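All protein chains but one are shown in place.
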Amino acid sequence: MMRFVLSRLTHSLMVLFGVSLLTFAFLKLAPGDYFEQMRMNPQISPGEVAALRAAYGLDRSLPVTYLLWVKSVLRGNLGFSFAFNSPVWPLLKVRAANTLLLTLTALLGSWLLAVPWGVWAAARHGGWLDRVSSLVTASLLAIPDVLIALALLALALRTGWFPAGGMHSLAAESLGAAARWRDLVWHLALPVLALIAGLLPVQIWHVRSALLEVLDAPFIRAARGHGIPPGRLLFRHVLPVAANPLISLFGVSIGTLLSGSLLIEVVMSWPGIGPLLLQAILERDVYVVVAAVLCSTAFLVTGNLLADVLLHVVDPRIRAM
Amino acid sequence: MLSRPPALGAQSEDLLVTTGEAGRVGGRLVASWHSEPKTANPAIALDVVSKELITLLDADLIHINLATQRTEPALAKSWAVSDGGRRYVLELRQGLRFSDGQPFDADDVVFSFNLYLDPKVDSPQRDLLMVGGKPIKVLKLGPYRVEFDFAQPYAAAERIFDGVAILPRHLLEQDYENGKINQAWAISSAPGSIAGLGPFRLKQYVPGQQVVLERNPNYWKVDAARHRLPYLDEIVFLIVPTEDAEVIRFEAGDLDLLEKVGADNYALLEREGGAHGYRLFNLGPGMEYDFLFFNLNDLSAKHLPEIVRKQEWFRRREFRQAVSLAIDREAIVRLVYRGNATPIWTQVTPGNKMWVDEAIPHPARSLEKALELLRLGGFTRRADGTLTDSQGAPVEFSILTNPSNAQRSKMATLIQRDLSQLGMRVNLVSMEFQALMARAFDSYDYEATLLGLVSGDADPNPEINVWTSTGGTHVWALAEVHPLPPWQTELDSLMQSQTALLDFAARKAAYDRVQQIVAEEDPVICLVSPNVLAATKAGLEGLEPSVMRNYLLWNADRLYWR
Partner (left out) sequence: MKLKFALLGLALIHVLVLGAGFLAPYDPAEQNRDFPFAPPMALHLVDTQGHFHLRPFAYAQIYHPESSAAVPYEIDRSRMIPVHFFVKLAAEGGMGQSGEWRLFGVAPPHRLFLLGTDDFGRDQFSRLLYGGRVSLFAGLLATALSLALGLVLGGLAGFYASLPDHLIMGASELFMALPWIYLLFAVRAFLPLHLGAQESFFLLVGLIGLTGWARPSRLVRGVVLSARHRDYVLAARGFGASDFYLLRRHILPEALGVLLTQAALLIPQYILAEVTLSFLGLGVSEPAPSWGNMLADMQKLYVLESYWWMFAAGVALIPVFLLYHLLADALQQSP
C-alpha cells in the first residue's frame, strides 16, 4: 500500500511538471502578451510598450522563461503577476480557499443527491418515475451552466429568497460569529445550486447505469431468487460492486470542478479563482494562469489519488495485483 | 437627520470653496467594478479600474471639469503663462495636508513629476509629459510655487496637468531611491501606507470582493456653507465581473449606482424602473466611437500575398467610400443600441461639443451611389450580382471582431449583410481581443477590422498618435507605404501644427480640416457613437453626470444622500 501511494505521488509530480510546461508553452504561443492592450491607448508610445516588455522579461524566449520560473518555484516563489505587480501566491491563496469552499460543498451535495437518486431511478428502471427522472436530467443537460447561474440570479431577484451574488453581505462585519456563518451559508446557496445543477445529470446517469449493470448480473439474480431482502441485497451486494466506476468518476470530478465553477463564479461574483483566472487568461498574465492551473491540477491529482486508494480498499480484486 | 460636519482645520488652509447647493453629510455609497483595481500607484496604473481608484485617492494641479470639459484650478490655485506659452508658473494652495496628515508643498510636486518622467520608472504617464519630444522641465521657485518649461508652445498645456496625481514625497521617496517604486502601493498594501490629496482614502481591500474608501478628513475643498467635502463617509466598490450581474445586484438593492450600462440592460431597467424608483441617465453620445478599417499597412516585409492582392481594392478611395455609403448606420443604431447611439461619419463624436465639426456631411445610405463609386473604381458586377475587380476576381474579404464585445460582433453581422447587397462577400472572423490586437498591431495579418476607441480627453492632442502617419495608434497603417498619400501628408502637418497653435479658433479650423479628411478619405470608416447610459438609486444628489469617465463618480466629493 505504502509503495503504491509513493509511486502515485511521484507520478503526480510528473503530471504537475507536464501541466506547467504545457500551460507555459500554450500561453507563449498564443498571440499577444500582457502589454499588447496598451497599444490601443493613443497616449502610450510603442517605445514605452517595448521598454515595459523588456523590463518584465517578456522579450525572453520560452525555454529561458520556463527555466527561470522553475528556479523561482524551487525557491518557493510561484511567479509574479504583471497586472497586480505583486507575487502570485498571495493573490491565489485567498481565492483558492473560496473556490474550494464552493466546489467541495457542491461536490458533497451533488453526490449526496446523485447516489440515492440514481439508485432509486435504477430500482424503478423503465417505470414512469425513471422516465421523469431522465427528462429532468436531460433538461438540465440542455441548459449551459452560465444560463443556469443567470436564471438562478434572476430568480433570486424576483423572490428575494437569496442574495443576488457575492460572498458576504456588506453588514456582515458587524455581525456576531453565528450570524456571519449564516450569512455565508445564505450566500453560498445559489452558486452551490448552480454547480450541482451542472454536475447532477452526469452523476445520476453514471450511478444509474452502474447499478443497472450489476442488478442485471447473474449473481444478483441468483441472490434475488434465494429470497435475500432487497435492502440487504442493495447494500451488501449491489453497491460495493457498482462502486468501482463511480469512485473513478469521483476522482475525476474533483479536478474538473474548478473549470466548471470558473464561469459560475464570474456570473455570481463569487470571489474565487474563476474571475482572476479568466481575466488573467484574457490579459495573458502568464504566471497567474500557470499558478491557477497548477492549483487546479493539484486538486485533480489529489482526487485521482484518493480514488485509486479507495479502489484499492473497496475492490479486493485490484488489491490482489 | 443632519450629522455634524467635521470641524475645519487651521485658518491658514488655502481651501477651495465650491459653489452650488450644500449637501447632507454622511452615508455610504455602494458602486461596482468589473475587475479589481490592480494598484493604487499612479506611476504604474494601466487599467481603467486602477485609474478610477486613483482619481478618488489623489488630486492634480489643474483639473478638467468633466461637466464643462474645461480646465479649472485644483491644487494650483492660479497660474501665469509667459515666454509665448512655453513657461507656466503655478501657485500652489498653502497649508494643505495629505490624507495621512503630513503637509503638502512644492517638493511633492517636483518629486511627482520627476518620478513620472524618469525613464527608469517606465511610467505610462511619461509619454503624456513629453512635449515636442522633450520632457517638461520642473523647477521649484518657492515652497508653494513651481515652474514648468515646455520645449515648444503647447496648446493643451493646462490639460496636461489633469490626472497627473501629486504623490506624497515623504512616503515614496525611499522606495523611489531604492528603485522599488513599481512595487509600492500595491492594492494589497496596508491602507495606512497609502496617502493622497483626493477626497477619499483607502480603508480596506478584500481580495476578489470589495474595496472600501473612507472620507479624507484633510480634503481641500469646502462647500458654500464651509462644510468640508466630501459629504459621503464611505464609498464601497464591490467586484462584480459581468454587467448582467451588476444590473441584477442594482435591482436587488445591493448597488446604489451603475456608472455605465449597455443599451439592452438600460431598456430592461427603463421598463422595470418605474416600480422601483431608479433614476436613469441617458447622457447622449459619449466620447467613444466604433469604426471599421481596412488593412493599408505596407506588407512588403511580411509574407501575405492574399492580403496584398486585396489591398489593391482597399487602397482605392472609391472602394472605402462605397463601403461607407452602403453601411446602414441607422440599423446599427436601432438594432445594436436600441436607438441609444448616434451615427457618425468622422472621428469626433457629437459628445465632444467643443471640437466637433458640425459641417461634416451626413450622406444617407445609398446603394446606387455606392455602386456608381465602385464602377468608377473599376469594379463590375456579374450577372449573379457578384462584384468583381478589374481582373475579374470576386470581391471577398473578412472582417475581424472580438466576440467579447457583443455590440461590435452584432455590427459586423449587419455590415456583412449590407455589403452583400453590393455583391461583396464578407466573411466574419471572430477572435478574442488579444489575438485581434496581435494581428492588427504586430503581424498585420487581417483584411478589415472593427474596433472602438474612447477619446480620453475632449482635446485633440492625445489623438495625435491616431492620425499622424508615424503614430503608434495609426491602426490602419502602422507601417505606411511611401510616398504617403497626399491626404495623409496633410493630416500629419495639421496634427503637428495644431499642437502649437495657441489661438482656439485657428486650432479648431485645423482640427475641422482633419475631420473633413477623415470623412472624405475614410482611412477608418466611422460608424456610430453609443450614448452614455447610467442609473442611480433615487435619493443620490449632487450628480453632474459626464459623458467622460468617470461618468457619475468624477465629482464624488460632492455626491450626497438626500
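In this document, chain identifiers A and B correspond to the written order of the chains, with residue numbering beginning at 1 in each.
Here is the rule we go by: contacts are C-beta pairs under 8 Å (C-beta built on N, C-alpha and C of every residue); 3 or more make two chains touch, one makes a residue touch a chain.
Every value quoted in this text rests on a predicted model; they were computed, and no experiment measured them.
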Quiz prompt | Full-complex contact with the absent chain, from A:70, A:154, A:170 or A:233 | solution = A:154
Exercise. With the full complex in mind, choose from A:31, A:46, A:90 or A:109 the residue touching the hidden chain.
Key: A:31
Quiz prompt | Touching residue (missing chain; options B:244, B:259 or B:290) | solution = B:244
Exercise. Please give every residue of chain A in contact with the chain that is not shown.
Key: 11-12, 14-15, 18-19, 22-23, 26-27, 29-31, 134-135, 137-139, 141-144, 146-147, 150-151, 154, 201-202, 205-206, 209-210, 212-213, 216, 244-245, 247-249, 251-252, 255-256, 259, 262, 277-278, 281, 293, 296-297, 300-301, 304, 311, 315, 317-318, 320-321
Exercise. Since one chain isn't shown, list which residues of chain B touch it in the complete complex.
Key: 244, 247-248, 264-265, 267-268, 270-271, 328, 331, 334-335, 385, 398, 400, 403-404, 406, 409-410, 412-414, 416-417, 420-421, 425, 427-432, 434-435, 438-439, 445-447
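Note that only the chains that are shown with their structure count from here on.
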Exercise. Could you pull out which chain A residues touch chain B in their complex?
Key: 30-33, 36-46, 48-49, 51-52, 55, 83-86, 90-91, 94-95, 98, 150, 153-154, 156-157, 160, 163-168, 170, 266-269, 271-272, 275-276, 278-279, 282-284
Self-check item: chain B to chain A touching residues, read off their complex
Solution: 30, 35, 38-39, 41, 44, 46-47, 119, 122, 124, 126-128, 182-183, 186-188, 206-210, 236, 238-242, 244-245, 248-249, 251-252, 254, 404, 432-435, 437-439, 441-443, 451, 453, 456, 462-466, 471-473
